[in-house]
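Data first, discussion second: the structure below is written as structure tokens.
Heads up, one of the protein chains got dropped from this complex, but the rest are sitting where they should.
We call the chains A and B, going by the order they appear; numbering starts again at 1 in every chain.
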Amino acid sequence: MSDTQWTRYYVFKKDTEKTPFESCGTVHAPDAELALQNARDVFVRRPNCLELWAVPADQVYTWSGDEVGALLESSMGFEDEGEVYHVFLKERRKTQHLLAGSVRGVTPEHALRAALKAFFSAEIGVWRLVPERAVLRSERSEQPSWFGPAYDKLYRQPNFYHTDSLMREIRRRRGESKPDED
Amino acid sequence: MKTELGSALGAYLLALADDELILAHRNSEWCGHAPILEEDIAFANLALDEMGHALIWYRLLADVCGEDPDRYPDQLVYTRTAPEFRNVQLVEQPKGDWAYTLVRQFVFDAFEAVRLERLVESSYPPLAQAAAKIQGEEFYHLRHTRAWVHRLGLGTKESNRRMQAAVEAVWPDARQLIAPMEAEAPLVAEGIVPPSGDLEAAWLERVRPEFEAAELALPEDVHPRADSRRDHTESLRDLLAELQHVARAFPEMMAW
Partner (left out) sequence: MEAKTQTQDSADEARLAEFQARIDRGEKIEPGDWMPPTYRRQLVRMISQHAHSEIVGMLPEGGWITRAPSLRRKLVLLAKVQDEAGHGEYLYHAAETLGATREEMIDDLLSGKAKYSNIFNYPALTWADIAIIGYFVDGAAIVNQTMLSRCSYGPYARANIRISAEESFHMQQGKEMVIKMAMGEQELKALVQDAINRWWWPTLMMFGLPDAESPNSPALIRWGIKTKTNDELRQLFVTRTVDELHDLGLTVPDPDLRYDEESGDWISGPIDWDEFWRVVNGDGPCNRERMAARRKAHDDGQWVREALEAYAQREGNGSSL
């Protein structure tokens, strides 16, 4: 591993109680602790965030919608057993991978079959499975110190700046000082 | 609040605020130049938090002095001369190499954590509230700097050598943090602030084990060069020249 080629970690984020976990991207880090910290600094500079996950890339299993079609029939009678895998799905025409739920599998391929049985739709373009045991997560109890500071930094929001009201005022003044048209 | 007490509290708050501001300023110098992109982002966050903390203390100071909290902080930062600043010499030193910056940050964060633990119990509610707010963010800072001290102390022979040199450069100046602040006595008597000297034991308890685990030796029996927070180095002269020159040229921008 060269000194600029750190391990990749997938980052998942749950913004509010009502919204599902979403796959937001990846970070590089030399180890697990810095992976979670980097994930926070790269992806949570603004509200909202309840919980953050980082998972080493070699523990994330991804299949395209085209690849899984062939497995569908053999998945229908599948029995869930083994460890927990979280299932993220992305529709073909949509942009985001969202958490659909969890299944069990003895291997990632088994878990995929369980996921197909539970969630299949022809509209799904990406199937992403994440084993629970590989998930590094922020503690809910630490939410104030991990994500709270982002809430106070109002200057990161566009409406913190008075450009609209200032331009309106300037246009109004120019309107008032224009000579009347005959 | 009685005038004498108010004046003493003002001096104390000014010292806290100046420490945060000058340190944040030094940290912001790394933006665009950090050893790795991820840490550029993380360290900018530390600096942003610290500037926020400086503003909290400056605004509280404005309230205590009967000044406008929206104007007074900028006046203090942009129009005072070097002898009027009340930060410790530790924070005005140039940023040095990454080891110096990290060790300084860790040592400062550890001291701040210890002081904040006492300030949240201040008998003056606005101070206790401000401390509670800042404390939340400081938990994360310490988690970050501890992790880095550990990794750089143990990483390679080269990183350990640099970290050891940094500890030896930082620690004498850092000792100024426990020197009693001018006029802190009446504040201590009223339970508004803890005596600065009392914080030493708790501070060492935070710092020693981390340095030991990182195979770094804390120098014994070292003393700060400064006699008081009124004493500054030419580093502060240079820092303020850069910090203040645009505001001094265009004072109306201080309100922007």
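By our rule, a contact is a pair of C-beta atoms (placed from the backbone, for glycine too) under 8 Å apart; a residue touches a chain by one contact, two chains touch by 3 or more.
In this text the structure is predicted, and so the values were computed from the model without any measurement.
Across A:68, A:111 or A:126, the residue that sits in touch with the chain not pictured is A:126. Contact with the chain that does not appear here is found for just one residue of B:10, B:73, B:194 or B:224, B:73. Mapped onto chain B, the interface with the missing chain covers residues 25, 28-29, 31-41, 44-45, 47-48, 51-52, 54-55, 58, 73-74, 77-78, 97-98, 146-147, 150-152, 154-156, 158-159, 162, 242-243, 245-247, 250, 252-256. By the touch criterion stated above, the residues of chain A touching the omitted chain are 1-8, 24-28, 30-34, 41-42, 45-46, 56, 62, 64, 66, 90, 92-96, 125-126, 153, 155-158, 160-163, 166-167, 170-171, 174.
Just so it is clear, only the chains that are shown with their structure count from here on.
Remark: chain B residues 36, 38, 41-42, 45, 48-49, 52, 136-140, 143-144, 147, 151 touch chain A in the complex. Interface residues of chain A facing chain B in the complex, by the touch rule stated above, are 4, 27-30, 33-34, 37-38, 41-42, 45, 142, 144-146, 148-149, 152-153.
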